[in-house]
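Okay, so here's the structure we're looking at.
With one protein chain removed, the remaining protein chains of the complex are shown where they sit.
The chains carry the letters A and B, assigned in the order they are written, with residues numbered from 1 in each.
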Amino acid sequence: MAVAVRELPLDLDAFEGPFDLLLTLVLREELDLADVDVAGVVLAFVERLEERAALDLEACGEFLVLVAALLELKARGLFPGEEVDLEDLDPEEAAGELAERLAAYRRFRAAAGWLEERLETESERFFRTGPAPLAPVPLRPLAAQDPAALAAALRALAAEPPDVSLGHLVLSYPPVSRFLDRFRALVRGRGRFSFDREVTGLTRPEQIVAFLALLELRKRGEVALGQAAPFEPITVWSAASAS
Amino acid sequence: MERSLRLVENPVDRLARTLEALLVIAAKPLALEELAAAAADDAERVETALALLAGRYREGRSGIVLERVAGGYAFRAAREAADACARLVERPVQRNLSQAALETLAVVAYLGPVSRPEIARIRGVAADSAVAGLVERGLVAEAGRAGEGGAVRYETTPLFERVFGLADRSELPELEELAGEAGDLRARLEDVAARRGA
Partner (left out) sequence: MERSLRLVENPVDRLARTLEALLVIAAKPLALEELAAAAADDAERVETALALLAGRYREGRSGIVLERVAGGYAFRAAREAADACARLVERPVQRNLSQAALETLAVVAYLGPVSRPEIARIRGVAADSAVAGLVERGLVAEAGRAGEGGAVRYETTPLFERVFGLADRSELPELEELAGEAGDLRARLEDVAARRGA
């Protein structure tokens, strides 16, 4: 049984109901995303996943896309900075982008559905895929080749790969608690730290979880966050020391 | 009736017999040009002869059916014999195509040549095992790399078109048409919310 991401029941402080209703309210701006406990959404999903024997990659994929979009919206809302280009921060636009991405994916899902139906209607097709039993054996003569092509092929295989981040494909991620503990220790020890420096070198999913932990600490009032401008490094300090 | 034609040897009939021979030994659909080259005849005459054969090898009349598929011509079994054929051979190609495999196949069919990272970006899930499974089934094959040292790209094979009964890839429905109701996610979500009476 697949985990129905859209019907995922949520029981959060600010919202109680299915996930797709949460999205709707956010998209209609009837619910302030700043009040939404995204970590709680993740927890609900992870708990739901744990009830299943097999990992549902499809549900995970859909969930990650939705949560990433939520996080992006929320992050922009959390760090309004001084004066920001409104076009960049328009949640309408961000939502539009999310809808567009999902629509593209849905088109291919529809295409997959078409292929599946086609397989059904064409299930009476039988044909031979190999050579006929008494057919002459095919010959495949090859022209003289340059050994330099072999060296070139191997050099290409040994070449440094272009920088393609596949981090978003990794579906295993550490528990939020690990980062909660680490950030608390950092704030206790140093008073303040740079979030960006702490997450440098981590995988994308680890960074996402670290960010969730950060939001959680802020929600609980344990830390305060500062940022010179959108997409600038985030500084974290103890909320106690600030007050 | 056919017998009388053969008494005065009709050149088209002789060409038709040559084409029968080529089609019965072929391991894959043969393009018109391949048939013409092998038969050492011109394409127009080959087309005429193929039309003659299409009338002879068709559902209901023969257990062998001549069809246009995968950019060429091929013999297949008549549909009425499907049960008997199923008792003779297995169909590993079509069996148990998972949802992930079908989605990956759709992406490759519409966008190919396309790399695994590109497929993953669209589906939001790693495509490695789905692609490997499709390659093993012969529905998808490597189509070079995206630049030197880049990711291997994939495209669908003629077997794909054959399994799905497509004369060529242009017979796939338009993606935009398929999208249809799926187009506007927002409208859908708001609809859901309205029905819930939120």
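The rule is simple: a residue touches a chain if its C-beta (ideal position, glycine included) is under 8 Å from a C-beta of that chain, and two chains touch if they have at least 3 such contacts.
Computed from a prediction, not measured in an experiment: that's the story for all the values here.
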Options B:64, B:93 or B:167, residue touching the unrepresented chain: B:64
May I ask which residue of A:11, A:50 or A:160 touches the chain that does not appear here? A:160
In chain B, positions touching the absent partner: 1, 6, 14, 16-22, 24-26, 30, 34, 37-40, 61-64, 75-78, 80-81, 83-85, 87-89, 116, 132, 135-136, 141-142, 144-145, 149, 151-152
In the whole complex, what residues of chain A lie against the chain that is missing from view? 126-128, 130-151, 153-161, 164, 166
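The rule is short, and it goes like this: only the chains that are shown with their structure count from here on.
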Rounded to the nearest Å, the gap separating the Cα centres of chain A and chain B is 34
